[in-house]
Structures are given as C-alpha cells and as structure tokens.
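Please find one structure pasted underneath; my questions will follow.
The complex is shown incomplete by one protein chain, all other protein chains being positioned as in the whole.
Each chain gets a letter, A, B and C, in the order it is written, and its residues are counted from 1.
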Amino acid sequence: MSVSLQSEAIDVAAEYAQLVGDSPGAAVATFTGYVRDHSDAHAVTELELEHYPEMARNVLEELGQSAAERFGLSSWRIVHRFGRLAVSETIVWVGAVADHRGEAISACELMMDTLKTDAPFWKREQGPTGEQWVASRDSDTERRARWQSRETQ
Amino acid sequence: MSVSLQSEAIDVAAEYAQLVGDSPGAAVATFTGYVRDHSDAHAVTELELEHYPEMARNVLEELGQSAAERFGLSSWRIVHRFGRLAVSETIVWVGAVADHRGEAISACELMMDTLKTDAPFWKREQGPTGEQWVASRDSDTERRARWQSRETQ
Amino acid sequence: MSITIKLFSALREALGESEFQLDLSDISEASAPVDVAAIKKRLSQRGAEWKEALNQPNLVHALNHKVVFIDAVVSEGDELAFFPPMTGG
Partner (left out) sequence: MSITIKLFSALREALGESEFQLDLSDISEASAPVDVAAIKKRLSQRGAEWKEALNQPNLVHALNHKVVFIDAVVSEGDELAFFPPMTGG
C-alpha cells in the first residue's frame, strides 16, 4: 500500500517479499520495466528521468488506491526511479495482491497504463547521435482510455 | 523458455532472476498463485495436487510456446507444483519477458487462463469438514474462451 | 491389440485403478477402426460404477497426452487417459 520514488536501482526480490509479506493473498502479479537499448529507430546508451516529486508521489498514491478499490487488492506497491539510468537498469516496478488472478493482473496493467500518462516523469534519451526528450505515445493514451470505458472483468 | 513440474516450494526470487538473466527485455510480468485458506464458503487447511506428469509437461510447454509466438516473448517460464501443499504456499508461477508491457502482461494472463483449463492438474482440498475434489469453474472456462475470440491488443 | 488406460482424480478414486493394460484384440479385428467411444463402451461393461463414471457429462479423454474428441482412433500401444475437468493453477 505504498509508493517509492528513488534514484537507486529497484531490488525486485526485496520488493516482492515485502509486498507479499507473511500472509499472501491467493494471487500476486508484478510488472517490471527496464531501460531499453533502443527507441524506435535509434540506439540509446543512457536515460535521464526528470520528475516533479510532490506531484508524482500524489499521483502514484492516488492511482494505487484507485486500483485497490476497483480490483479489491489486499496489497499494492509502486516503485519509480528518477535520475540517470543505464541501459538494462530497472525504471519501474508495480505489484498487486488480490484474491483472484484476474484482479491482480488487471490491477498491474491499470497501474502501469495510468502511470505512463498521468505521473509527472519525463524521459530524456542519450545516444550516439545526441540527446532528446522522449515524445509521448498515442498508443499509451489509447491504453489509458480503455480503463474509462471497459467493464471490470 | 522452460517448464518445471516440482513438489518443492517455488523460489520466486530465483525464478525471476533466471527468467530475466543478464540482458532483460524492456518489460517483465509475473504471476504467482498461492494456496488460499478458504474455497467458496468452507475453510481449507491443506491442498493436494494430483497431476498427469507427461501430459502436464507437454501442455505447459505448448502453451508457453504459443504465448511466446502470439506476444513476441524473448523469454518465458512456467513452474507448477504437485503433491501436498499447506495454506499460503506457492502453487504456480509464470513469467514473461517482452519488448512492451502490454505483451508481457497479456502473455502472463494467457498462460494462466489456459493452464487453468488445459493442464492436467486436479486439486483436492482438505478442511475441518473433510476432503473434496475441487470442481472446475465456469468462470475459468469463460476466461479461457476470451483468448480464442479476442484480437491481440 | 493392447493399449494403456490411465485414470486420474475423482475417476481414479471412484474406480480404484490408476493404470492398466487393455486388450482389444477382439474388437480390433472388426472392420471399423477402434475409437475412444468403442473403448468407453468396452470399459462400461466392467460394471455399474464404470458405466456411470465414464458417462459423466464433463469427462475428458486424452490420447497420447493430448485432449481428443470421442471419435479419435486408437492404435496399438497408445495411452488413453480419462479424467474430470482440470483444476490446477
């Protein structure tokens, strides 16, 4: 039931253990995002994540709580990094615990889809040809919109 | 890209580390199922999982490969236990690595939905009022059917 | 002709057997190919419990580790399994 904004790498095993705790629900879903070595057509050697700290914390806490209510989660966690990240490093981790698999998996998907478009983080890619801000994707906006129209499954 | 059928508890952290390896894709989704302390209205104190070993291995390998093709996975893993399981123990773990989050998450969901209805395992619950075989659920059959009609997202 | 029969879960329990060889020399000499339906019919002759257990509506049959329809043709040395719907995961 918590959010972490951090510059350090995400310890996925420790996050998982803490999420599940002593008495797990029946269903635990997680998602981890990593820095890719490419973006569309060009190579990426490093990523810088700028963020708006106070707002990011608020947005992530609200979206975690919203997913928890919608899918009846007994536990959830969102970890997002900021600062300079090398290729193959973790960027984001979300986890959800529920009574049934559908809820746990959908909650992770909802948290990720909402986070992508609503949480104030901005990626700046560095590559052999220079630096550039990452443009937002229409596909992310479309995935986000699904949650407003779709019935809970 | 592999299946494990085992009587021992699932080491989720070790499975995750092995799935991701040295060069992760951008998106890693996992699902873990645990033994619940209840089933519908009655209490459960222990679970016994019977299975058909040769067929179970075949079915799980085929469904992993099928998810890998459908969602372009760079790596996947399915671990399923058999034998006697105490409450709160792990039953099943699936993991998928893809280039994008939608594919990784959907692959986990597909693997779990298909596994529930197609893999030859049978749960027998033990509780204060005796033992009984778990009945299959219409909701599982319905979730399974979605994948035949739904477009890849 | 002989095949291996396997039974699982509630079916294994109800019938008290998990695996046995079934000799089908007599029916395989007929002109029609031997299918799963013919084997169900043969096993149903073993008694009322067998008839009841093998004719429950949700019975699943797997031939050589793949779920098949009732008209699947069975050959020498095949492994045919009967069981209730799966409940793993």
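Here, a contact is a pair of C-beta atoms (placed from the backbone, for glycine too) under 8 Å apart; a residue touches a chain by one contact, two chains touch by 3 or more.
Given the structure is predicted, the values throughout are model-derived calculations rather than measurements.
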Visible chains that the absent chain touches, using the contact criterion stated earlier: A
Hidden-chain contact residue, picked from the options A:R36, A:H80 or A:R101: A:H80
Touching residues (missing chain, whole complex) on chain A: 33, 49-52, 54-56, 58-59, 80, 91-92, 112, 115-124, 133-136
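Convention: only the chains that are shown with their structure count from here on.
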Chain contact topology (line, ring, star, complete or other): line
Central chain (by mean CA position): B
Centre distance in Å when chain B and chain C are each reduced to the mean of their C-alpha atoms: 27
Centre-of-Cα separation between chain B and chain A, whole angstrom: 23
Centre-of-Cα separation between chain C and chain A, whole angstrom: 49
Overlap residues in chain B, where contacts from two or more other chains coincide: 33, 112
Multi-partner residues of chain C (each touching 2 or more other chains): 89
